[in-house]
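One protein chain is absent from this view; the other protein chains keep their places.
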Amino acid sequence: MKKRDFSQLRSMWSEFRRIKFGMVGLALLGMFVVVVLIEPLIVPFPDAATRWRDMTYWVDNPRNAKPAWVNWFTSKDYAPSARIQSDNIVSGEFGAGKLYQAELPYKYSWDKAPSDVTLRMNVTGNARYEAEFIRPDGLSVTYQKTSQGAGTRDLRISVAQNLQPQLYQFAGKYEDPRVMQSTSASTINPLAVLFSQAEKGALLSGSKPLDGTYTVRVKVVAADATSSLNEAELIVAGGVQGVLGTDNMKRDLWSGLIAGTKWALIIGLLTSFIAVVVGVIYGVTSGYYGGFVDSLMNRIYEIFSSVPLLPILIVMSAVFKPSIWIMIAMMCIFFWVGPVRTVRSIALQIKEASYIEAARGLGASNRRILMRHMIPQLVPYAFASMALSVPGAIVYEASISLIGLGDATRVTWGQILQAAFSSGAVLQGIWWWVVPPGVAIALMGMTFAFIGFAMDTILNPKLKTR
Amino acid sequence: MDKERILEVRDLELHYFTRKGVVRAVDKLSFDVRRGETLGVVGESGCGKTTMGTALLNMPTPPGRIVGGQILVDGQDILKLSETEVRRRVRWEQISMVFQGAMNCLTPVYTIEKQMKETLQQHREMSKEEAKRRMVQYLNLVGLPEHILKRYPHELSGGMKQRIVIAMGLFLEPRVVICDEPTTALDVVVQAQIINLLKDLKEQLSLSFIFITHDLSIEAEVSDRIMVMYAGRIAELGTNEHIYGPQGPAHPYTQRLMAATPRLHEEVEELAFIPGTPPDLVEPPSGCRFHPRCHVVMDRCSRDELPLREIEPDHLVACWRCFNE
Partner (left out) sequence: MSEPILVAENLTKWFPVKRNLTQVMKGNRTWVRAVDRISFTINKGEIFGLVGESGCGKTTTGKLIMKLLEITDGTLEMKGENATHLRGAALEKYRREVQMIFQDPYSSMNPRFTVRDVLMEPLEIHKVGKDAKEREVWVREILDEVKLSPPDEFLVRHPHMLSGGQRQRAATARTLMLSPSIIVADEPVSMIDLSTRAEILHMMRQLQREMGLTYVYITHDLSTARYFTDRLAVMYLGKIIEMGVAGSVIDRTLHPYTKALIAAVCEPVSGKVNRIKDVPIKGEIPAATNIPPGCRFHPRCLYAVEECWQEEEPTLDDIGGGHLVACRRWAEIERLGAAARTSEASLGTRKSSFAPSA
């Protein structure tokens, strides 16, 4: 029995292979599965799935950065994000403490300055530090500060936030005094000043970009023996970043999208699978037995199909701890009604076929007739129905997320979309925040539709051209 | 038997252009229909008999197309006429057709009167009274009383519905009526009544019929001449006497079909049958198309292109065995 089932599957596969769109669907599904499997290898932020809402995780990223490949299509290139780690920190005696020195070179050759450049230093104990930003033309800007405290911690010097006064002064040297009167340190774009020619107009971001190697020279004076500089890193938050850019919370959207893939698969497949299996069995049973059983089952069906799902989901999410599993369970409880009516009418039709009568004449039990003769005929429909309810389940999940009742511990496509809508991404033209999750949902739906239609062609022999 | 020929078909060819290839459903068919006679067309399913019927109305079912030949009505080739002209002057006016299962195609939601009137008014402009008079006249002709007009199809028996469909086929006084399996779904008694009706109409209106069926026994009852088709071609065409007379048909296919037909009043130990299945008309067998199933096949049957020859007056056969060479 089992062995024959395999041979049946094999012959089904050999037929499936000949259907092009089926293979496309299968390839897409394969792609999704591969993406889920190799997720840690292809995302720059492997903890995206678990720390999606943790602001500190994303702190070094640019805000609303475009995807990196946008540069291929624009005449003026945006600086991409980059990280420069200092490979050698030179240390020497300095009084009671130590002097640490490091140099971090950054090669700049773009048209539009990055949105921020941050120097991150990992220090222990008390330290006085100084960062000198040396431009390719030899000019430099310096920032100094003392940090006191115990333990190891990260110190950050952000050009955008901390170097505004210095850069205002720096550029002011070339400006008209009148211009200086009408502006202040807080109104300029310090990054644009840092990365452009030192000339008149630089203050208002009007001058040409200055290409070349910028060097950040770091000096840290550790006050005592217990203090030290452990690490220094230059983080360039570009105007473009990664495969899909970032959102307004600085989150890397590519990482989020990939992390959402497995949830989309789980929510979509699990919900539609359970719902369709239940629905098909329910519909077939109702249609096959008929009479009183049918009437009773119809009434139950009507109750379930007339109860609006969303309010129930909202109440349930409020009552229970918002969890993706509870959400899937709730969707199953209401999604199963989807295929029932069609399945029942198909069952009523099949029931009249004379091969059902023939099977009864042979002594087949009701169970056998249902399982062997009726349900297999519904497989194509079931697949189509599953394919159709996969996107539905994903969208419902997104809707719940929209009212803030989603499972906050997971990243889903719905939640990415919801965040985009609630922060007006469409109005602001942040298309890379909206389009990819939308396309992903559509692609996932298409995958299952293609596979469903291909299965239909195979399982319905009359469609076969032979 | 030299009556006026009212329909002449010359080398009619109809092909179905399917994905599997070109199906030569009707292949160079030539025959004629004379005034006041019934021409029977017999053959197995898929031999092209129904296809030929629709071709005579110049309305082949897609993907079928008439690719050659002539259909002459009063000496005029209707295949050369435009669609509007065919519709106005030929179809239903000269040649009409009672389709297979047409009696099940009466709309259940309208009365018979409404459905009949629609057919009538599509072709002729006439007053209400005139239309009514005509409907009653034709109902009476097919043996139905006037009150049938007020009935709905589901209130009528199969035989009555078949009569109505036949009446509708006669409305425009055509000269040739093509009947495709008009008795197949009916019980024997009703079938006999319909056969009697057709015979009576033929006599009363000196109509010509083309009677298409798969049943040789029915042809014996209704047809003056019988055309036996096999795989889109004529196997044998002869008078009732030629086919059913004591000497029996000439073509081996007809002979075998005849031997396969069970007789009511004869004790037959073993009926004959024809082994194999009808050929695929995408790639029909060479030479005589019947040769792979024939019991008296010769070498040249598969080799030589087969003509249809008259072996005696009004008796045409396509078989090398029957030619005196």
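By written order: A and B. Residues from 1 in each chain.
Everything that follows uses one rule, which is that a contact is a pair of C-beta atoms (placed from the backbone, for glycine too) under 8 Å apart; a residue touches a chain by one contact, two chains touch by 3 or more.
Here the structure is a predicted model, which means the values were calculated and not measured.
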{"item": "Chains in view that touch the one left out, judged over the entire complex", "value": "A, B"}
{"item": "Candidates A:151, A:308 or A:361 - the one touching the absent chain", "value": "A:361"}
{"item": "Selected residue (touches chain absent from view) among B:101, B:245 or B:307", "value": "B:245"}
{"item": "Contact partner of the left-out chain, one of B:15, B:49, B:117 or B:256", "value": "B:256"}
{"item": "Contact partner of the left-out chain, one of B:113, B:181 or B:224", "value": "B:224"}
{"item": "For chain B, the residues touching the chain missing from this view", "value": "38, 44-45, 143-145, 148, 157, 159-160, 187-193, 195-197, 199-200, 214-224, 240-241, 243-246, 256-258, 260-265, 267-268, 270-275, 277-278"}
{"item": "Residues from chain A at the interface with the omitted partner, ascending", "value": "1, 3-4, 353-355, 357-365, 368, 372-373, 376-377, 459, 461-462, 466"}
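The criterion applied here is as follows: only the chains that are shown with their structure count from here on.
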{"item": "Inter-chain centre distance, chain A versus chain B - centres from mean C-alpha coordinates, in Å", "value": "70"}
